[in-house]
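With one protein chain withheld, the remaining protein chains of the complex are depicted in position.
Chain lettering (A and B) follows the sequence in which the chains are written, and residue indices restart at 1 in each chain.
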Amino acid sequence: MSDSHVTASDDRQFILAFDAGGTMTDAILVKPDGSFTVGKSISRREDEPRSYRESVTDAANNLGLTAEEVHARCGADIYCGTGMLNTVLTGNGRKVGLMVTRGFEDITVMEGGLSYLGQSQNETLHQQLHKHTRPLVHPKNVFGISERLGGGCYQGNIHLAPGAELIPVNEKQVVKAVNEMIDRGCEVIGILFLFSFVDARHEHEAKAIAERVLKERGLSLPVVCSADVAPVSKENNRLKSLLFQCFAAELVRDSLMSVETQAKAFGYQGRLLTLLSYGGAVNMEYERLYETMISGPIGGLIGAQFIGEKLGIPNIVTADMGGTSFDVGLIVENRLAITKSADIAGHRLALQMVELDSVGSGAGSVVWVDDYKRLHVGPDSAGAKVGVCLNFDRLTVTDINVVMGYVDPDYFLGGQVKLDREKAMAALDEAVAKPLGLSVYEAGAGVLDIVNTQMNDLLRTMVAAKGYDTHDFTLLYYGGAGPVHMYGYAEGIEFADVITMPWAAGFSAFGAACAEYMHRYSRGLRTLIPNNMSDDDRTAIAQQIRSAWAGLEADARVEMKNEGVDPDKVTFRYGVAARYIGQLESFDTALESGEMNGPADLQRLIDAFEVMYTKVYPDGARFPDAGYSLTAVHLEAIAPKPQPVLAEYPLSPAEPDAEAYVGSREVYHANQWTTFNVYEMAGLKAGNVVQGPAIIRDPMTTVVVPPQRTMSFDKYRILHYK
Amino acid sequence: MAVVNERKHVVPSRPVNTGPTLRQQVSERDRLTQETGHYYGITDLSLRDADPIKYERFYNKLHAAVLAARESARFVAASPGSREMGECLWGITTPEGDTLAVSMGFLSHTAIFPVAIRYMADNDYDVNDGIEDGDVYAVSDGKTGGVPHPGDFYSFTSICHEGEVVGWAVGINHLMENGAPVAGSWATFSVDTFMDGLVCPPMRTGRKLRQESWWKAIWERRTRASTMNILDDKMRLAGCAMINNAAHDLLAEFGAEYYKRAIREVIEESRRMIVDNMRALMVPGTYNGCAFRLVKYEGLQNVWSHANKNTLIHVRASVEPNEKGLMLDTEGSSRWGYHSYNATPGGADAAVFLGMINSFAHNTKVTAGIELAVQRHYAVGSIYNPDYEFTSNANLWAQTVALNSIGFNAVSRATFSRGYMEEAFTIDGNWGAFQGAGTTADGTSYGFTNFEWLGGTGRGAWCYKDGEPLVWAAWSQIATIGDAEEFEACVPPLFYLGRKLLPGYFGYGKYRGGPGNSAVHWCVEPGKHVALTRPNGGLSCTTSVGLGMSGAYPGPGSFMISARGTNLPELIKEGETPRDARELLAQVDSGQLTVENLEIWKTDCPELALHDHDLFVDAAGSSGGWGDPLDRNPMLVIADLNDGVAPDYDFVSNMHGVVASQNADGDWTLDAAATTAKRAALRKARLDESQPAADWWQQERNKVLAKDFVPEVHEMYSQSLSFAKFDGEFRRFWQVPAEFNFSKE
Partner (left out) sequence: MASEASISKELISQLVEGTIDDDNATRLQRLPRKDQDRFMNYCAVLQARVSWQDQILLRLGDKLYVVRNAANQRVVKCDCGHEFGDYRQNWKLGCKVRVRRTLAEMREVYDPAPACPEPGWQEVREFFCPDCAAQHSVEVVAPGYPVVFEMLPDLDKFYRDYLGQPLPDEAGDWYADRTADLTQRWAASAAG
């Protein structure tokens, strides 16, 4: 494709990024100087191009431009949404026909058990609540095919080699199955055979037969192989990846394409991009589109990664507090931390997904007291109705923030909406204070303490569970409510630094604008490196790894070329999945370079593994005597793309300008009324230091600075909390 | 003088412990609890009431540390059972071993924590050896550690503060191989503890959260899967180390005084809530249940002649709610025997608490509170409390899951009668696994266990709808069977030809149970040798439990089939290899599959050696029904026919009194009129073919008086009647003369 975005000329330095959430679609328009403006519109799932049109027009108008003018000067247009997840949740996907290894016909119903995904420990204990998730394929559309490949042994090469053929593909059965699928009105065909992640030839053979039958019947249904969608071990997870791709991804692709058409109609000359669940951006022709399932939250993490690189902060914990949840993510050494079992909507996929965890406490979370006089926050949420103070019928966290004085009822969304403090106060008294026999303000303080503690514990656990130490991490907080509660959820955790941005409320969309144009590739290996291995054998292994990478590099260049990228501009990052011989789990290990020719390079790989491993586990968990095993090589291919620039500002004195000072407000903080000075975010300059007790107000959020604490603006106007 | 100096030299130096000894702490705990009826004498929750928010924060941190330990440490593991499935657990306890918080996993194992700690206390481990922070203890013995069976291996690490033991971090997982004469992790043919494999009474194996070097040699020399076991050992330790660190952080943040009081309040608080829950959900009274299990050793134990006999194990229990919670009484169950199915009180608790935690602790903190609310009676000399110190416990789970089912079903009956029907379903305890060892052509030897059917089972029928397939496991809240691709990689010469649900395999009723599971394993190029055995809950020649629910049939037992010497290559050509037990038997009947040696096993099989194209097929995880089969909605029967869930028309037609016809496409449609008629006929047949209980009683009583039973049943009665409670029940029911008894003539 000639209209490639990566060769953007100087007149195309605008970046557009969208976060199409459940209720609102945010548009971020980044100018070449890195400054940006936000546009908003109601999300319309049935007509995404329209939401796109309205929000981008809103943003353009802020700069006195038209949508056309913006698109004409746009070098990158990134669109994140939740459409695919919605398709899965509502069950309105494609009608799937599935071929599986004979004897595994019930796999979609059994789904390996896993009837407790997404439940709290207390719920899993109450086993009456265990349920299967509705299958994404009708059991009658699942067909067993006689075939078998061996997968090799974990003990090493002591039996049949990986990929050994035990039973050939039964062509008659494939032909019969495909004809029946067609007759039953299937719209897409999936294939899952055992050990196809080791060797895809049986799946590909069946695919070829299927396509021949389709051709004979004059049809062109997509035929998708699990090995092409998710070439990794564990058939149950691989199946879910395959089904998501068949059931949802192809549908959503159409809708995303229509958004791209709208962008082109505005005069945009590049490809519309979306975000992968492990970071990186791809266009709408990306084969494994199901990997863009959670593109929304990814935005914030990529934004954090971007900020980290700009400020030279390798390790970051992100804290995103919105209306319904508090999401915590990890950036480790400037990389997104990846989890292996992605649980989404009751399915466990074989999907690389960023480490993202959340608790159901957000600004809109409902506050209630149970029979045992225990306070609960969430999981119900008022969503866009905010709380009793606006137009919801149950007490929410925002109500309490209004009562306590943290949130200014007259400056919500810059004063566009007035909140009713009296109603909130009455609700707090009724729902919490009276039942617990506390005063209204004690009760409010108690609730906020619970909310903050829940978030505080998630922050600790998220870092601790990975074996890291918060002293090595910077807390980056955002989301509309993030800055309001930071004083609470950051309390008592010693971070290297605690930062946010003036644009905290729109940070996820901003992050989407920062996304790198990156694809991730993996290839399975089953390579053993026993300690007594000869240098010749080590050299052979090094070269095996090198050639595996070379293969992936070639795939990447071809795939990116097809997406309109200049292959010469593609760069690579290298990694492997390694473990001690005998372990089942492999650990992704990043490498400095792709140099891999002899024993010395192999030793560097082993050293890198040991360093990574001991970061996570106590020394007693190491097992070098066992030798090492490599199970996959990874490659990340990166293409250049315009990035936002963090604008630098001249430093002003610590004392904020008089204009920035709005006035003062009484806040019930730390069990007493305290006078907080109120400042206007827009009025605060780089170099300013705001002394607590203070509140920095902004149309989109409120930053709370408790007594004895300070908030200082650096040269990027990033806020540092001390 | 020199001598004195030298003696000084060898006198063990008094360790750092300067606070109360373990023995003192345990007896103080017992005294306070007994005197007040409240845990540790905590009559009011002063910390919670003074500052509930601080109190909850304290527990959140404690709980988070334990959850985090599992989520991180399990990835060190080598065994799928630990990493993927529910077969592991981490917990933190009081100094006395009472549980404070547990991770996900097979959490009823908390029952044994106090047993091991009390043994250490009674034997002055802290006084003589000394216990320092981060000491590591290995435990896998039933008698001294309460461990259910040696396949479940425990690591205890001490948490000390200012010279005093303030708690324990514990990690557990189910080993793939534990070095018994019978390879695997359930030594099915053990006669006594000396055949149970690696059995460790509490013993220190490491210090400062590191194992000592000699410990590795034990795994390498005393088990058949040392690499796996060493990595599992490191996994348990990694989690314990994280918990130990977290506990020290809590002590620093909240102070030792707060910590010591809070951990007791936490247990008392949950105890109270559990007792409340029991009163809220149950109906007071007496609930009785029973189950059986046949042990077929006759002809297989020629070396140990005293064990060379069959045994019919009788599992008997009653549940009776009371002021303190409820009492579960197992009196009347069989005596211990020279077989691998004996339990110890700790092991029995681990089973009994499963249903109790599910039913009464899911809305509170999971702590030792359950152990105070559920009172247990295990008669001395019984299979749950042997008066012989060397019994084998290798495979107790094969019968204790039935004990759990009896208690759990009592709760189901209660919630049904109480009107909380949404909670009531039929509980069965029917698991499966296989284990063994082999040597490949190149001389590499290996041991293995395939846990898959331990990971999940069908759910018994609800009292208002059918049970679901593969949806839960009574013994772990994490129902996961793992992946065929991973288990296959652990057992070189065995390959899956099927892994699916077994049609028709459940208890029938108005609502049916969820179908059980069946897998087909195919042996290819076994090399020098491969052989396996199969432990199993419900592999017993009986149903999973003795009583059906409300007129339904209890879940069928499990079974397995070995088909050795087959014409499989011909079926491979046709693409028609057998996919489950049912299909294999049908192919044998039709002659399509020829088998030189076809064996159907309804009890544990002795070691089965496999050769090229031999097949090993299992069936497990079935579950029982609820209600009268003739009350089943005919349309549900039609649906099961069309979906292949219950494929045998003649069978279900006679079971449910449903008449249907099949069209050209093979779809079944109901004949409503004929169905009504058939149901009437079947009801008439019931009355025609039955006799009044009074008449039946007279006729049966004569058999009883004549002791007209097979030897196994005769001996079962002689054992159970040696306990007064069942003896009285038996005599009252059959009205036998005082001199009547089952002692050998």
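Following the convention adopted for this analysis, a contact is a pair of C-beta atoms (placed from the backbone, for glycine too) under 8 Å apart; a residue touches a chain by one contact, two chains touch by 3 or more.
Everything quoted here is computed from the prediction, not taken from an experiment.
Considering the intact complex, the chain excluded from display touches A, B. The missing chain, though absent from the display, is touched by one residue of B:60, B:103, B:144 or B:550; that residue is B:550.
Shown as candidates are B:252, B:441 or B:600; the residue that touches the absent chain is B:600. Checked against the hidden chain, the listed residues B:153, B:168, B:508 or B:522 yield one contact partner: B:508. The omitted chain makes contact with just one of the residues B:209, B:290 or B:490: B:290.
On the side of chain B, touch with the chain left out of the figure occurs at residues 279-281, 283-290, 292, 294, 312, 314, 363, 413, 416-423, 463-465, 502, 504-505, 508, 510-511, 541-543, 546-548, 550-554, 556-557, 559, 561, 581-582, 585, 600, 602, 619, 622, 626-631, 633, 646, 648, 651, 654-655, 683-684, 686-687, 689-694, 696-698, 700-701, 703-704, 709-710, 712-713, 716-717, 729-730, 732-735.
Remark: the residues of chain A touching the chain excluded from display are 126, 128-129, 131, 368-371.
Here is the rule we use: only the chains that are shown with their structure count from here on.
Taking each chain's centre as the mean of its C-alpha atoms, chain A lies 39 Å from chain B. Interface residues of chain B facing chain A in the complex, by the touch rule stated above, are 52-53, 56-57, 60-61, 64-65, 67-68, 71-73, 75-80, 83-84, 104, 107, 206, 209-211, 227-228, 230-231, 234-235, 237-238, 241-242, 246, 253, 273, 357-358, 361-363, 366, 422-423, 425, 440-442, 444, 446, 455-456, 459, 468-474, 477-486, 488-490, 492-493, 495-501, 517, 520, 524-525, 527, 572, 575-577, 579-580, 643.
Looking at the complex, you find that chain A touches chain B at residues 102-107, 109-110, 112-116, 121-128, 130-132, 139, 144-146, 148, 150-156, 158-160, 166-167, 170, 172-173, 194-195, 197, 233-237, 372-375, 446, 449-450, 453-454, 457, 460-461, 464-467, 492, 580-585, 587, 616-623, 626.
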